[in-house]
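Shown next, in structure tokens, is the structure this report addresses.
Just one protein chain is left out here, and the rest sit where they should.
The block that comes next holds chain A.
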């Protein structure tokens, strides 16, 4: 039995029935394209989410006011204002010998503001913070510099602009923003007025981190932000950068000790702050995205099984239609196994081709989605893993062979005399 000859024959048979062949594999094409797209989307979404979070490094802790489940959402999400975190907490953590592995400690508040310069007015986000912010978030400066410790302490009327804020305010007039005085007021304040702040620096283009557009912000000294813009006396967040990821758990305990001491907490129920660990958040998100991916892959597998039953139907019809041909092949010397192999090969070849077409369609659609996501401003990676391609090909061939087996066996068992005289 000549294998190459059979393959050639199979291709001729399939090509002679292009329309039917295509309809036969449509289900497989859709199933495989689905698998490829789902795996690519899963990988893209995961890389987007993890990229946002790990941009700051995984050796990074966040202290929030109020007690919330460390693996759940912060209480502020529910609109609760918690004022238990104070500037002196941040100061204490900065200076405490009890937290030896804290490399940088940064306090911050944020809110919405309206910024104007000459006739231009834009709405943006203000971050009131200290000089450590630059180090914690690894900010690169485009022009000028970030504020220093003395300026922040001295409550100086200064501001650092995010990349796009600077572009929006000064880009058109082509003016060097450094030294210009902008007026900033809280978005909730009445028109006119606002406090004048002198621009001392512009941050280089950064993109998004933590789903916050880092370029659409202005930075002001902490107390200016708290007292003059937002009218609050508490902190919204303290960032702690740990010197090495091995010391994260140690540092979490150290911070808890300092905070419990300062807030005079003796019982677990009295804890009024939350320490979040980025590594934990990454792990939780990975679990979620993996589960989602598994679910979607199962859906795609169902599509493949449905495609497989299509193969089963059409192959059965094909065997009935080609009964005389099967009889002839047996008469001229085809053994039962040769007939069986021919039909298996036809089904396998069909689904293999279906798999290839599905992969091409899937890759194209995944790529278009990644273009769309990037156009929408997300840092979306176009990932088509080799294993997903191999998996899709293997599964589609397997589908063909499994669902083609019954029709092929049926064909192989036909009696040649009856088959030859089949009408």
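To be clear about the criterion, contacts are C-beta pairs under 8 Å (C-beta built on N, C-alpha and C of every residue); 3 or more make two chains touch, one makes a residue touch a chain; residues count from 1.
Note that contacts and distances are computed from a predicted model.
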Per UniProt record, name of the chain withheld from view ["NADH-quinone oxidoreductase subunit N", "Macrolide ABC transporter ATP-binding protein", "Response regulator receiver and ANTAR domain protein" or "DNA repair exonuclease SbcCD nuclease subunit"]: "Macrolide ABC transporter ATP-binding protein"
Residue of A:204, A:331, A:364 or A:394 touching the missing chain in the full complex: A:331
Where the missing chain touches chain A, by residue: 1-2, 5-6, 9, 12, 16-17, 324-325, 327-336, 338, 416-417, 420
